[in-house]
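Yeah, one chain of the complex is gone here, protein chain that is, but the others are all in their spots.
Moving on to subunit A:
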Amino acid sequence: MVTPHGIQLAAYLISSSYGDLCSKVCECLLRRGTLTLAHVIRYTELTRENVINCLRVLIHQNCVQAFAIQQEGAYGVAPRIVTQYMPLFDNIIHKLRAPKFMQIVSEELGNDCLEIFQALIQHGRLSINQIIDRNKQTADSSNVDVVRESFNKLLNSRFVERCPAPEPFLPPPSEDEPTTKKRGAKSKIAEVPKTTEQLALSAAAPMESMRFLMEMDDHSEERIEESSNSTTPGVKRKRDDLTSEEDMLDVNEKKEVLWRVNFEEFVRRLRHKACISYVKSRINDEAGIVLSAVLELNKFSETRQKAENSGYLSINAIYDEVIKKDGGLGMDFERVRLSLEQLGCQTIENGIDESYSIDLKGIIEMAQNEEVESVIMKRYGREAYRIFRLLSKTGRVLETDKISDTAFVEKNDTLKILFKLWKDNYLHMEKVGVGKLTFLMWRINKEPLSVHVLDEMYHAVLNLRLRITHEQDQGKEILSFPREKLVGELGKKYKLLGKVRVILESSLMNLDEAIMLFHDF
């Protein structure tokens, strides 16, 4: 979900990794949406060369996806193919999570895999040959087989995936669409239905069967890659100034299969982790274990991004998975059942079979609520907390007096609190007139509220990052001293600096975990 502070954060992240020019291009795309090269140049007021270079970097780092559409020519001019660039907001934010991703890989697959993975994080996209070459240069004793084996492990765990097609062509819709009245890409963009970006993404995505598949013969890969590219061969490209940049931006020149980090897999895992830790603290450890078992069993049936109910799983399968988990060995059927029940599972029993389905969405929603409620408590106090929870639980409009009575808050205070929450975008207010009297009705609008909270969280992430930079700048002098001089007063300061950094960094990671809960809903 792209929000105003999300864009600020994205621009900051790009600027700190790839410089200000890239950040400018990226911000332009995020603010204005999908654009052609010409428009990026016009809006950023950068030179053509600069913009092309930046786009190349951004595409290579998986932050931008190009796609081609057919644009109607005006009065007798033949339609032409125009390349569009769309920003990939989520992928930019994932830059922030690289340390977490690396930790997961290192814990699960060990150092050899981590090295390859690190290279992919750093370089965005690499072919297997590039990976092997890199490994030759960096590692003392490099063994091609070991590299290939490690790479396969990464593929099997779905930590890496085949890159999407560099520039899929979206054929014009078959029905007679109203043609653009005005010239130029801008009016076209305004008329393109929202789903164009989604269409482009799915056109670019490799076939599911190929996504995690490594062919032994590199040459056969080429052919597959080419045929899985969605660029329709029949469409002739009309060469003109606007489209000639495609050659320069063709990242797939060598026609080797390129690989990249599969962010989806990590998002899924981190979201699960957030759910499990929520359940652990909310219910108990055993419920956490059971949940993680169910999620494990459900792993591959979950669709790309959205979390939903799990499929029905038999109690036997769940039990078998539970006892594999840390701390799960001591659990018996009764306790597994109890935990499933506490997790609010739906069950079907038909004679011998006893199956359960977990409402993952419900759990995520509860975790989201808790996150928001605890902000309300901290920022506005206990009475506001009660009022907010009342509105959240009721889920419909309530009148001021009713709120005051139910939440046990003085009438005047109630009104003050409600106004404050409303002013800060946490509530929705309606005025209802009955005769001469006006009543104020209050409600929580779930969707806009989640967006608002997410935006504030992005804001907070940016603030944390800026504060980390600030603290580092402050400590520059101390850090420049050689180690042995860091004694006494200086030593103390040095230690303090380290502590501050740890606190800020770990807060950042925890905050990001909460963001995962709000991600994509």
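In the analysis below, contacts are C-beta pairs under 8 Å (C-beta built on N, C-alpha and C of every residue); 3 or more make two chains touch, one makes a residue touch a chain; residues count from 1.
Quick note on the criterion: contacts and distances are computed from a predicted model.
The complex appears with one chain absent; UniProt names that chain "DNA-directed RNA polymerase III subunit RPC6" among the candidates "DNA-directed RNA polymerase III subunit RPC6", "N-terminal acetyltransferase A, auxiliary subunit", "Methyltransferase small domain-containing protein" or "Ubiquitin-conjugating enzyme E2 G2".
Which of A:332, A:353 or A:410 touches the hidden chain is settled by the complete complex: it is A:410. Touching the missing chain, out of A:1, A:375 or A:478, is residue A:375.
One of A:281, A:316 or A:346 touches the chain omitted from the figure, and that residue is A:281. Listed for subunit A, the residues touching the missing chain in the whole complex are 8, 281-284, 338, 341, 370-375, 377-379, 382, 385-386, 389-390, 393, 405-411, 424, 453, 456-457, 459-460, 462-464, 466-467, 469-470, 496, 499-500, 503-504, 507, 510-511, 513-514.
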